[in-house]
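In this view, the complex is presented without one of its protein chains, the others remaining in place.
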Amino acid sequence: MTAADPETRVPDPIDLDRAEEERLAAAFGAAPGTQPVPGSEYAGFDTVSIPDRPPQTEREAEMYSLEEGEMLLNMGPQHPSTHGVMRLVLKIRGEVVEDLDPVLGYLHRGIEKLCENATYTTVLTYVDPMDYLSTMHNEHAPAMAFEKLYGIAAPRRAEYIRALVVELNRVFSHGLMMGFLALDMGGITPLLYAFINRDETVDLLAAISGQRMLFNFFRVGGVNWDVNDEFINRLSRWRSNVGKSIGDAEALITQNEIFIQRTKGLGVLTPERAIGLGVSGPNLRASGVPFDVRRAHPYSIYDDLEFEVITQTGGDVYSRYLQRVAEIKQSLSLIDQIVEKMPHGPVQAQVPGIIRPRPGRAFATVESPRGFYSVYAISDGGPTPYRFRMRDPSYITLQAMPVLMPGHLIADTMAIMASLDPIMGGVDK
Amino acid sequence: MDVGEILLGVGRFVLATTLLLLLTVPTAFIVIQMEMKIIAQMQLRFGPNRIGPWGIFQSTIHGFKVLAKEDTTPDQADRPTFTMAPWMVFMAAAMSMLVIPWAPGLVAVESSISVVYFFAVLGLSVVGLLVAGWASYNKYSLLGGLRSAAQMVSYEIPLTLSVVGLVVLTGSLSFTEMIEWQRVNGWGIVWQFWAFPIFFIAAIAEINRTPFDMVEADSEIVAGFATEYSGMRFGFFFFAEYVALFIMSAIVVTLFFGGWLIPFVELPDGILGTVLGLLAFFIKTYFFVFVAVWMRTTLPRVRVDQLMGMAWKWLLPLALVNLFVTAAIVLIFNLQPVGGA
Partner (left out) sequence: MADLRRSRPAARRLGRRRPLTAPVAAGALVRALTDRFPELAESLWTDDDTVEVVIPGGRNVEVLQAVRDDPALRFWWLADAAAVDYGPDPDDPRFEVVYHLYSDQHPAWLRIRARVDRSDPRIPTITELWEGAMFHEREMYDMMGIVFEGNRDLRRIFMSPDYRSFPQRKDFVLPDDAADTAAAGVVPLERPETWDLSRFRVDLTHSTAATYAPTEERTGTEQEIEGGETLADKSRPR
């Protein structure tokens, strides 16, 4: 048996695949999605059509029927610039986008259903990888909801530590948004500077929570660890460095003529439309609506802190960028106030390992870097929640894409998407 | 012309073209290495530092890796044109290297119309890009190919118009004669400081570098026209791009910065003069390559319609104005070109 012997030569994998496909098709019929639907008028090519079945709804029919000169382009789940795995089907005429359909679900992990079988403390670890760039906020809302269900309040020091880590999270999340916005427009350097900032912040948060990304820091009734010496040392160093790294990224972007030309007046979202669409957070405030959960329905210790709700006028991509830069500065001032005012005391209330809250319902909201993040939890008296529902802001904000895109060029798709700052982990849960 | 002379001529031609082709590959390697390291240092990171001392052999290894990759062709692509497209782009770049004046007496082809030849041949690369975009049977490639056609056609005109001013001043269409004129009268940048930015911007746009690289915008259309290419064919495209970058910097230096001339120093005759001139030429050329890499690190991309707008509404009128002003100065001051009218 030698390599040259034709019968025993190792066959080419692609021939094996083809043979397998033909055998399966002969035995069981063609796989759905690989044959053209007879009588359909979908986009040009023979076997690959978007989508592979007739439209089921009115909006789908409107989106997927093509006129003369239009083309469907898949900005597919594998793409250098969609913020995670998301598929955008663009209907383009030349370079102009006429319509857009986001197809979601590539990162769906069934977290809500999983949490129905997890104890309340375990739920706090399940929600970490949802919006993975704002992990602390993901944990804050469920922790608040479970505390309402259980009927306890976290100690003052725990609330201050929570606010501190949450604002730190906001700083690096907004910094990364700046970097990704520039990257999606071709400027490769601000992202590296934003990642320097993120690296330092993540080291800081690792000093307090033990993890670099999925922190698992919050508990029902407080936080897991107290502030330690390493954290305090790193915090003062971080505080003196953060201005430089964010400032470096900002210097390359904010006054850059090319960047301004590409983002000013692009993707303007009016306040009424934004409210109707459910857009929240920096996107909503950049359109001029002063809705910030920290001031609208204050939670934790935000009543004790001094800050104003920042808004911008304009509602275009540039305003959303400026809004986030301003919020970074606001968060830095909040961090200074929190560090100054932090009281002494315990950091976790005495709760049993598996809590069994009384039957009831609770709704808790936090202001995450993406926007309005809320949790609706129902307890049935058992060790696990009866229903655990998360309302993720990126998911709802994505509805603004088909509204903002038509009429712009493909290059603007990425700019608008980066300015809305969705994170697919949260979108798909 | 006897057989011996013909054979000698053929032999010289083969040698010259082989040398020329061989010259493009190390040039591309050096430019790629520069780009990787310089961008890295500007982004506060190290860049390649494992292969060779300070990582200087990284791009050579990249070249070998690209040779070793599988060459895939899409099932429904138009195979002959798909294969031919990288050659077209590479040939355009390589052929335009024939007229670059490297050092006194060191030009591959001495011609009296080298300017015309150069811009004509360099513009042929757009054919290769269009063909690549069409033959790939991929909507992203098609978009990239169309964008490249629009971009290069738009920027040809300001590119050549900005040179015409210099042609009028020097009275010749040959690169070597232009350098000779600059030796006597001072560098082109002094006489044509207005044409230099126009030419530089148009040159960056011609070779699809950031901020004008929406042809291969990797955050929008994956890799544009080169999406379906892999292995050595992809390598051809990117060698061609980096060689074109080198060539454009060389021409910028030739036209506006004195080519091989060293300021305030007269080059001695013979081998020493040739070597010093070559050295000066390379230093100046690589400085402009560095500037182009610097621009890539710092600037975001210009959008397609803004790009066209800039070419037609700004660069073209400015180049025309420059031409008229130059012609007026030549007439008014009755300047004489070096080689006679």
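A and B are the chain letters, set down in written order, and residue numbers restart from 1 in every chain.
The definition used in the following text is that a contact is a pair of C-beta atoms (placed from the backbone, for glycine too) under 8 Å apart; a residue touches a chain by one contact, two chains touch by 3 or more.
Keep in mind the model is a prediction, meaning the values are calculated, not measured.
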List the neighbours, among the chains on screen, of the chain that has been left out.
A
Among A:65, A:78, A:117 or A:333, which residue is in touch with the absent chain?
A:117
Of the residues listed, A:247, A:343 or A:359, which one is in contact with the missing chain?
A:359
Where does chain A touch the missing chain, residue by residue?
23-24, 27-28, 31-33, 51, 53, 56-60, 104-105, 108, 110, 112-113, 117, 148, 273, 275-279, 291, 296-297, 358-361, 363, 365, 372, 374, 376, 378, 380-382, 386-387, 389, 391, 395-396, 398-399, 403, 428-429
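Note that in this section only the chains that are shown with their structure count from here on.
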Averaging only over C-alpha atoms, locate the centres of chain A and chain B and give their separation in whole Å.
43
Applying the document's contact rule, which stretches of chain A touch chain B when the two form their complex?
71, 73, 79-81, 95, 182-189, 192-193, 196, 252-253, 256, 258-259, 261-262, 409-414
Residues of chain B touching chain A in their complex?
39, 42-45, 139-140, 143, 147, 210-211, 213-214, 217-222, 296-306
